[in-house]
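For this depiction, one protein chain was excluded, whereas all remaining protein chains were kept in their positions.
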Amino acid sequence: MGAQRIITLTTDFGLTEHYVGAMKGVIYSIDPAAQIVDITNAVQSFDILDGAMAISQTYGYFPPNAIHMVVVDPGVGSARRPILALLGQHLFLAPDNGVLSLVYEREERASVRHITADHYFHQPVSNTFHGRDIFAPVAAYLSKGVEPAKFGEEINDYVRFVAPKPKAVAPNAWKGVVLKTDKFGNLITNISPKDIPQLTSASFKITVGKTEVTKLCSSYAEGAQGEIFAILGSSGFVEISSNRGAASRLAGADKGSEVTVVFGG
Amino acid sequence: MGAQRIITLTTDFGLTEHYVGAMKGVIYSIDPAAQIVDITNAVQSFDILDGAMAISQTYGYFPPNAIHMVVVDPGVGSARRPILALLGQHLFLAPDNGVLSLVYEREERASVRHITADHYFHQPVSNTFHGRDIFAPVAAYLSKGVEPAKFGEEINDYVRFVAPKPKAVAPNAWKGVVLKTDKFGNLITNISPKDIPQLTSASFKITVGKTEVTKLCSSYAEGAQGEIFAILGSSGFVEISSNRGAASRLAGADKGSEVTVVFGG
Partner (left out) sequence: MGAQRIITLTTDFGLTEHYVGAMKGVIYSIDPAAQIVDITNAVQSFDILDGAMAISQTYGYFPPNAIHMVVVDPGVGSARRPILALLGQHLFLAPDNGVLSLVYEREERASVRHITADHYFHQPVSNTFHGRDIFAPVAAYLSKGVEPAKFGEEINDYVRFVAPKPKAVAPNAWKGVVLKTDKFGNLITNISPKDIPQLTSASFKITVGKTEVTKLCSSYAEGAQGEIFAILGSSGFVEISSNRGAASRLAGADKGSEVTVVFGG
């Protein structure tokens, strides 16, 4: 038998409807021993990049035999394929719309299958809710030990996109973007020391919304209350933050806002 | 002993307070082996129909021995009775305020009991939180194997309401209503092909809010971006939707908005 298997959920189905509950019911009906863990079900509606960020920053903390369902699926019911991806040692189920792109970036070994074995699906399969009708039952059968190869053939032309990277716009200047605002009001940018190494060593001026930031703090509490500063966040990106306050509100910025970094001066 | 038993929660207690946590604590204190699954705890406050819709569209996906707690209970502490209902093969705990009405519609066999065995309750029983003091401990004792008959006598005069159905207002015209707006902005109406079979075969014009819809899509992705269309949703009702956009905002409609369907013309 072995230990129970973890199935994680990363979806945009929300918490105010019964959608997530229906998926869990389907899973437990097939595999009562499954252990379902919500990563988040509040991905921004239809937002594939937001879902990609959530799963890519989380899967690595789970045991390698976990099964990760990532269902941000605006193309449900169209020709887009459902896929099962073994990436490194981690198993993912998702629509083939690029939502696994940031995981593809991190893992060298990839085996991606087009899920076609419809005798594992919950019948009748709707055109509007494959989370319940396809991904949930496939996750449960995987959890019970059915081999990935049973669900469909390998493919190589799966969809992937490149996350928006900061661009050099002058010898000493970069332009990036706010990828999202979190619950605390932190503005999470796409700027990371991996792309711009001088961030942590040189003096800089970051402009975002109506504010200019020149201070890099190493913890939130280092900033004065009401002050806006930059910090290297837990996800590896530069965040524009404030100590016990919402930087998004203070700076008048949000997802999609342009971020400019100028060094020296 | 057998496998662990699932207890589901469908409540309006929300996620920002400790209410749901307190119920779970009571359950685990009595039955540490219970497996608690949230269907949703964000039913609209005091909204019995919203709770009725959530549970009726979900219970069927769970294993038949699951115990479903449905606590939308504006009458808590008044004369309204707590009930334990065996409906088909499914077990429910709820206040007797009609919140199980849409399940009664679907299941032929019903055995409903008035829960009176207060030695199973969490003492002292408050007048404001029977989810914690009555329904949670009764669920846990059921999960441990106590027979339903131990909790109280059968009753036949339990409360039920009829869900609002669309009405024929002319030989070729119907009036319905938006039952709810989901997280994606889909307007879920009370109109279903079961009530109006010509929906899927005849040409129609649906008016809701400030918009008119004449197209029936079979998937969200079939619609153009920004276009508003009708679709047969995963819950069996017609939804007014948009591809990657919130139809509720585009149409200027919400829960309670009138929906008119005219055929032919």
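For reference, chains read A and B in written order, and residue numbers begin at 1 within each chain.
In this section, a residue touches a chain if its C-beta (ideal position, glycine included) is under 8 Å from a C-beta of that chain, and two chains touch if they have at least 3 such contacts.
Keep in mind that this is a model prediction, so the values were computed, not measured.
Colleague: Tell me which residue among B:77, B:197 or B:236 touches the hidden chain in the full complex.
Modeller: The single option touching the absent chain is B:77.
Colleague: Please identify which residue in A:101, A:126 or A:243 touches the non-displayed chain.
Modeller: Only one of A:101, A:126 or A:243 touches the chain omitted from view, namely A:243.
Colleague: Among A:58, A:111 or A:172, choose the residue that contacts the chain missing from this document, as touch is defined above.
Modeller: In the complete complex, the chain left out is touched by residue A:58.
Colleague: Which subunit B residues touch the hidden chain?
Modeller: Answer for subunit B: residues 12-22, 24-26, 28-29, 32-33, 36, 45-46, 74-78, 80, 126-129, 132 touch the chain left out.
Colleague: Could you pull out which residues of subunit A are in touch with the chain that's been left out?
Modeller: Contact residues on subunit A toward the absent chain are 3-4, 6, 8, 10, 15, 35, 37-42, 53-55, 57-63, 66, 180, 182-185, 218-222, 231-234, 243-246.
The definition used in the following text is that only the chains that are shown with their structure count from here on.
Colleague: Mind checking the centre-to-centre distance between subunit A and subunit B? Centres are C-alpha means, answer in whole Å.
Modeller: That pair's centroid distance is 30 Å.
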